[in-house]
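A single protein chain has been omitted from the complex, and every remaining protein chain is retained in its original position.
Which chain is which? They are A and B, in the order written, and residues in each are numbered from 1.
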Amino acid sequence: MEKLLEIKNLKVQYNTDEAVVYALNDFSLDLNKGEILGVVGETGAGKTTMALSIMKLLPEHVAEVTGGNITYNGQDVFKMSKKELRALRGAEISMIFQDPMTSLNPVMTVGDQINEVLKIHHPDMSKQTRAEKVAEILTLVGIPPERGAQFPHQFSGGMKQRVVIAMALVAEPNLLLADEPTTALDVTIQAQILMLMKELQKKFGTSMILITHDLGIVAEFCENVAVVYGGEVIERGSVEQVFARTKNHPYTDSLFKCIPDLTTDATRLTPIPGFVLDSRTAPVGCPFAERCQKATERCVQVKPSIHYVEDGHYIKCHLYENEVGK
Amino acid sequence: MKKTRFRKVLSLMMALALTAMTLVSCGSSGGTGTAGSGATSGDGTAASKDSLTVVTYAEPVGYFPQNVNYSADKTRDGIVFQQIYDTLFRLDEDGNPMPWLATDYEVSEDGLEWTFTLRDDVYFHNGDKMTAEDVVFSWETALEENPTSATSMLNGLAGGEVIDDTHCKAIMSHVSPAFLNMLCTQMGVVISKDYYEEVGGADGYAANPVGTGAYKYVSRSSGENVVFEANEDYWAGAPSIKNVTVTVISNINTQFVALESGDADVVINADLASCTRMAENSIATWDHADSTTRTLISFGWANDYIRNDLNLRMAIQSAINKQDLLDGVLYGYGKILDIDVVTGFPTSPEEGTYTVIPYDQDAAREYLANSNYDGRELEIYVISGSTCEKAAQIIQGQLAEVGITVAVVPCDNATFSAAQRAATADMVIYDNTNVWFDFCNPGASYNPDMETTFTYDKYFEGVDVLKDYYSRIMLEQDQEARKQLMADLMSYNNENAYQIPLYAGVNAVAYNKNLQGVSASPVADFYIGNMSWA
Partner (left out) sequence: MLKYTIKRVLMLIPTIIGITLFIYLIMSLVPGDPAELLSPPEATAAEVQALRVEMGLDKPILVQYLNYMWDILHGDFGVSWFTQQPVADEILHRMPYTLTLGVYSTIIASLISIPLGTLTAVKHNTWIDYVLTFLCLVFAAMPNFWLGIILQINLSLNTGWLPAYGMGTPAHYVLPVIAVCASSVANNIRSTRTWVLDVIRSDYVRTARAKGASEFVVIMKHALRNALLPIITGFGSSFAGVLGGSVVIETVFAIPGISTYLTSAVKTRDMPIIMGSILVISVFVGVVNLLVDLMYSVIDPRVKYE
């Protein structure tokens, strides 16, 4: 399998006025060509930061990359020139953001905004061809092409997100980063959008990283899943492997336990005790140590390393130290 | 869709721009301002040797002096009517009336008839010859169109009679010893009867005035300038300066910038402070003359704590150091006044013939101790931004030194006038101008001919005494007797602290060093006909 994206030991912090926030600590993740990877974690785990880092879209003055690198298709993203980066964005790697309400420019027509992507990356394309392509992609996402002449405020939330998807895919990128694309939409629309994305992915063969906090979506949609906590990937494997619930990181385990079981007659939910990691301090040991039921002294002091529990499934936890896998 | 939107924006912007531009072009075609501004382009080019640019502080309004239905202001309007019109007599440098359009005069025994001999070689700007008919018509128009002002400025005149083309008679209702001085004022200008009838009255006359003076009226542009050209057929000789533009600049700094850059040649009614600050090597210089304007303090007789408390008023009088005022307000220029009469008038009393209340802080404190002053804050009203305001501030300090608390209240003209008339302001400080160089008529409030409003002073208990004195002075034909009456009146004023005279001011004119014939006048006369370029 060819590696499309390699993130190695990425450390990113935000230097705000009050404190330094350690968003990503020793974050490593790989993606193969054609893979659909779900990235799961709570709010503040660092998922969006990861996505923004890939395209080097982090807010300029506040964010600082303090270690690690990102390789896309063999090239070091951080060493790219501005021009190379711009060529990358929108054409090689596209991103869909969380809130469709604010992601579109309110004073430009929808069609123009999609058109812009083509203008930037295919300057030789004729106006006619561009118009055709725009109409094509609109139809593909389920929007009548005439509506390309309308403005974002004339579309509903779900339609807006379709436009965003159209904008992201019109240049046929290799990698699509979808940052919680359905969180802001209601459940029925959610299903539609996800189905759409699935179709398009099949059609274009795009690799995808789907960031979400919803395990159900991961189960439906993704091949593989990575669980993120405290700015690190603490478990990665195929959906079958992780969702089998035989071998999991304690955090992943607790996540599953959080989901209420409609078959039992439970009166109380089972949350994870404690609070989400305070990112203002970079943890020395395992980031989950203070909340983990099975934590030991060692967990607090020493950072666990990656342990493969089976083929293609690793867990970053001391408990699985003695596993032998790949 | 986007195209149409863009076009819409474009069209809206164009509409805005077009509207603005049409209005601008409307304006510049309507105004004749370019003529004046061209000459005052501010790029330092020297005026050509036969033209003159005069700067004044306010737009002149009195183009037809006989019909002045607002407060006539010689300082403001003189620049116009003194060039266009002539009077029967004109004040010389010493302030004595000298024959001008009239060559000779005679007064009847009883003083009720004045007979004048007129020049035979005077022509109006439209070519008509001036005759006695025009002179009499001028008097009658004054009496008819503006009886109130005429009664004070032509005091005693009841009518006129034509004898022949060069002789006429003025009929008086009562003796008026200083009638000649009055004929030197704006009310004494000679207008053309035929032209008046031709243009249908005062409005037509004012729109395009015609007189016998050294300059002909050409045009005016409101707020900007007035243009004259020389009267080549002037009976006293064609003036050396051929073209005159009067520019209105109200801001003092700008006036002097104009003068010192060479765009303007004269600034009349020049600000004293700016004059004193002109550099030695500037292209302009200045002249000053002691003015007939008196600055004085009047009391608010409507307030009983002022009206009934002579000791308080005497305390105030004694506490004022007038030399400090001269130094602080007029940079040491000007003259201290112990009485409300400027020296140099024929009726100015000699020193020693009247009571003077000297500056004496101890006396002031004693008066104050004997008064009913309860420590309240007294208010001095002044016109905001005037030299009187400065004087008030100095006086505030002087009064504080003896224990009188005073606040200075600057206000605009209208508010000031209202307060003055109602006599409710505890004190007001103001400038009192006199343009006749004679104390014949120090304000018609004392004119026995008219039923007066006597607004300012009606509550003053000695008001009848004042009225009596003034009516006697008015009618006294003997010079020495008049002087003595005046001296007695002034003594009465000072002893009763009726008013506190402070100082006589300074008239200043700033002008280009190459300009000759310019001098400051005590009565703010300004005759361009006497000026020329070196």
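As a convention for this text, contacts are C-beta pairs under 8 Å (C-beta built on N, C-alpha and C of every residue); 3 or more make two chains touch, one makes a residue touch a chain.
Every value quoted in this text rests on a predicted model; they were computed, and no experiment measured them.
Asker: If the hidden chain were put back, which of A:97, A:221, A:251 or A:320 would touch it?
Answerer: Final answer for the missing-chain contact: A:97.
Asker: Just name the one of B:253, B:405 or B:479 that touches the chain not displayed here.
Answerer: B:253
Asker: Out of A:14, A:78, A:151 or A:308, point to the residue that touches the absent chain in the complete complex.
Answerer: A:151
Asker: Given the full complex, what residues of chain B touch the hidden partner chain?
Answerer: Chain B touches the chain not shown through residues 5, 8-9, 12-13, 15-16, 20, 23-28, 30-31, 33-34, 36-38, 40-44, 61, 68-72, 146, 148-149, 151-152, 203, 206, 221-224, 247-251, 253-254, 257-258, 260-261, 263, 412-415, 417-419, 421, 443-445, 447, 450-453, 455.
Asker: In the full complex, which residues of chain A touch the absent chain?
Answerer: Touch with the absent chain occurs at residues 55, 57, 61, 86-91, 94-95, 97, 99, 102-108, 116-117, 120-121, 151, 153, 164, 167.
Everything that follows uses one rule, which is that only the chains that are shown with their structure count from here on.
Asker: With chain centres taken as the means of their Cα atoms, state the distance from chain A to chain B in Å.
Answerer: Averaging C-alpha atoms per chain gives centres 87 Å apart.
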